[in-house]
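Every protein chain except one is present and positioned as in the full complex.
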Amino acid sequence: MSVATTDTAISTAKATRVLIYLVLLLFALFYLLPFVIMVLNSLKPLDEIRGGKMMALPETWTIQPWLSAWSTAQIGVEPTGLKPYFLNSIKMVVPAVTISTILGALNGYVLTKWSFKGSTILFGLMLFACFIPFQIVLIPMAKMLGLLGMAGSTNGLVMVHVVYGLGFTTLYFRNYYQVFPTELIRAAQIDGAGFFRIFWRILLPSSGPIIVVSVIWQFTNIWNDFLFGASFADLDSQPMTVALNNLVSSSTGIKEYNVHFAGAIIAALPTLLVYIVAGRYFVRGLMAGSVKG
Amino acid sequence: MRKLTTLTTAALVASASMASAQEVEVLHWWTSGGEAAALNVLKQDLEGKGIGWADMPVAGGGGSDAMTVLRARVTAGNPPTAVQMLGFDILDWAEEGALADLNAAAEAEGWDAVVPEALGAFAKFDGKWISAPVNVHSTNWVWANKRVLDELGIAQPTTWDEFVAAMQAVEDAGLVALAHGGQAWQEATVFDGVAMSAGGADFYQAAFIDLDPAALSSAEMTKTFARMETLRGFVDDNFSGRDWNLASAMVINGEAAFQIMGDWAKGEFLNAGQVPGEDFLCFRVPGSAGTVTFNSDQFAMFGGDGSNADAQSELAISIMSPSFQSAFNVVKGSVPARTDVSDADFDACGKQAMAEFASAAASGNLYGSMAHGHANRASVKNAMYDVITAHFNGEYDAQTAVEEIVDAVAIAQ
Partner (left out) sequence: MAQEYARADLKTRLQIIIPKLVISPSLALILVFVYGFIIFTFYLSFTDSRMLPSYGWVGFENYDKLFHLRHWSIAVKNLALFSVLYISICTVIGLWLAIFLDQKIRGEGALRPIYLYPMALSFIVTGTAWKWFLDPGIGLEATMHLWGWESFTFNWIKDRNYAIYTIVLAAVWQTSGFVMAMFLAGLRGIDNEILKAAQMDGASNFQLYRRIIIPQLRPAFLSAFVILSHLAIKSYDLIIALTGGGPGRATEVPATFMYSYTFTRNQMGIGASSAVIMLMTIAAIMIPYLYAELREKK
């Protein structure tokens, strides 16, 4: 098995390289534009926003919208801003990501290194489950949560997100472990290692990159989820997406767009942070076999 | 200093909670501005009675997200205590047996005497009170920028033809005649007033409330759609998808002359510091004077296991109290649900609205708004939305629209 390098054997002429840089920069601009608009407009006072010059730099720079979005904006009856809901989101996301990743890893391990009759069908079943639109499960899930006594709690939300993230995490880990050399496993088995020891000692240490992929994917999806968070949480467990939606989607009153943008960016900070910090491992994780099906 | 206040607050809270550990969980979508502030008044009122307020706001879609959340909560077996709801939705839930009986409070406080029958029809099911109406909006209003009209020498129109002529004059002067936001519910709101003006009260009752196919395919319906086409010619090119408050802003700023919208629009004008009669005019859609197409936000009390019945009663009583009705509706732009509230604190348009509401109730001209779920069920309402908005956006002509609306209503039932 040859080691994948980051250097391609292709070489390009200078003129082509100029073109390449140009295209890449243009696309960078395309991707950055909406975010730049949001940042710029979140630093303007409200009159400037009403003035309508969306792309202009602020004439007066102010961080008031940010302070307001964090702690004083009206979310329902209470002027609390997004702060209280942040913790709720974290309390929900961390367990959900952790559990679904662990389960996905174990599942991937079983499906590739301990496959049995029917394990392919099983994998197919789990994969197809990725496609179910969430609106379909809303009512029956509500009933189940009620029966299990988990309605309106963080635990209920965690369970829901684990269930619907399992398909993806299993997919990622299964593809990753697929190309993991089986000889190492056999050798360990001969040495007397059992199921869990092999997993713990051999597979897990080299799973860094795919854990990153799985965590990034799950974190993003769960953090940004609105439907489940709104329907299955009550006062103490409402995640931040619901609060953000309340801030941004109010149907009456003055629309303080600058506060909306500030709030939206605050809400996105954790996911952005995860992408920036773990991003470089993201490609590496996809590279080490998960893409090769 | 801060420590002292914290201690005092703690003591107060402790004593309040010792008095009664009751709490109401309220699901609503009044998440900003004046309404949130007004709701806060209710919250404090309840806290004075020793009842805690657990706020459960879900904005979005004018309440549609909140209604989805409600379904999930009810299915899961932990419904909120009180839910903001409109019209037929309340009756739908009552049919499911999900709502609590408020008759004890209703009789004690004498609500039957002060709440008009047409409104009470949505607050009662099977003879039992199940929700407390907070306000009454009506939809057949026109809001006009007085300065623009004065400058162009236009008088407040009293008939449909005058209205069209006035809009023509505004357009000729280079301004936008009708400020409109292209969303299905806004087109339907306009449709309420236009239908009433084109066909009259009997037509409205037959077509939208009784869903009589003859009325739905009548000449008056064709006339209504034709009038919508006229209005379509008077809106600006950018109307599609515009939020209703931005359309109001156009009138406030003098970019446009008229907006046909429910009286929640009044709040925008007041917030901009305008005075009714001086800066802006409010009048009924020409041809619909004397009738009121209304919709009412109510707090429906969910039965659950009856453990919260006392708190719900207290909440309903607080909502129906004349002082709260006055305080809330002054802010919201609507009129109180009870006819015995003094109009002293209301502005000129509010006073006019209250008077018209009372006289319409007395003369039997109070009709539930189709656009806001008070004339027919959600499925029919939305089916009508489809046709109204498709027609307004030019997908077919008035004649086809009439055929479509008959079909749509049939499928939706």
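Letters are used for the chains, namely A and B, taken in the order the chains are written, and counting of residues starts over at 1 for each.
To be clear about the criterion, a residue touches a chain if its C-beta (ideal position, glycine included) is under 8 Å from a C-beta of that chain, and two chains touch if they have at least 3 such contacts.
Note that the structure is a prediction, hence the values are computed from the model and not measured.
Trainee: With the missing chain put back, one of A:Ala28, A:Ala187 or A:Leu204 would touch it. Which one?
Mentor: Considering the complete complex, A:Ala28 is the one touching the chain left out.
Trainee: For the chain left out of this view, which of A:Leu46, A:Val137 or A:Leu184 touches it?
Mentor: Of these options, the touching residue for the absent chain is A:Val137.
Trainee: Decide which residue listed in A:Asn88, A:Thr220, A:Ser237 or A:Ser250 touches the omitted chain of the complex.
Mentor: Residue touching the chain left out of view: A:Thr220.
Trainee: Which residue numbers on subunit A touch the omitted chain?
Mentor: 2, 4-12, 17, 20-21, 23-24, 27-28, 30-35, 37-38, 52-55, 103, 106-107, 110-111, 114, 116, 119-120, 122-137, 139-141, 144, 162-164, 166-167, 170, 178, 194-196, 220, 223-224, 226, 241, 244-245, 248-249, 257, 260-261, 264-265, 267-268, 271-272, 274-276, 279-280, 282-287, 289-293
Trainee: Of the residues in subunit B, which ones touch the absent chain?
Mentor: 61, 64, 67-68, 71, 74-75, 92-93, 96, 182-184, 237-241, 377-379, 382-383, 386, 389-390, 392-395, 411-412
Everything that follows uses one rule, which is that only the chains that are shown with their structure count from here on.
Trainee: On a C-alpha centroid basis, what's the spacing between subunit A and subunit B, in Å?
Mentor: 39
Trainee: Along subunit B, where are the residues that touch subunit A in the complex?
Mentor: Within the complex, subunit B touches subunit A at residues 25, 28-36, 39-40, 43, 53-62, 65, 68-69, 71-73, 75-78, 243, 245, 264, 267, 271.
Trainee: Under the stated contact criterion, what part of subunit A meets subunit B in this complex?
Mentor: That would be residues 74-78, 138-139, 141-143, 145-147, 151-152, 230-232, 234-235, 238, 242, 245-255 of subunit A.
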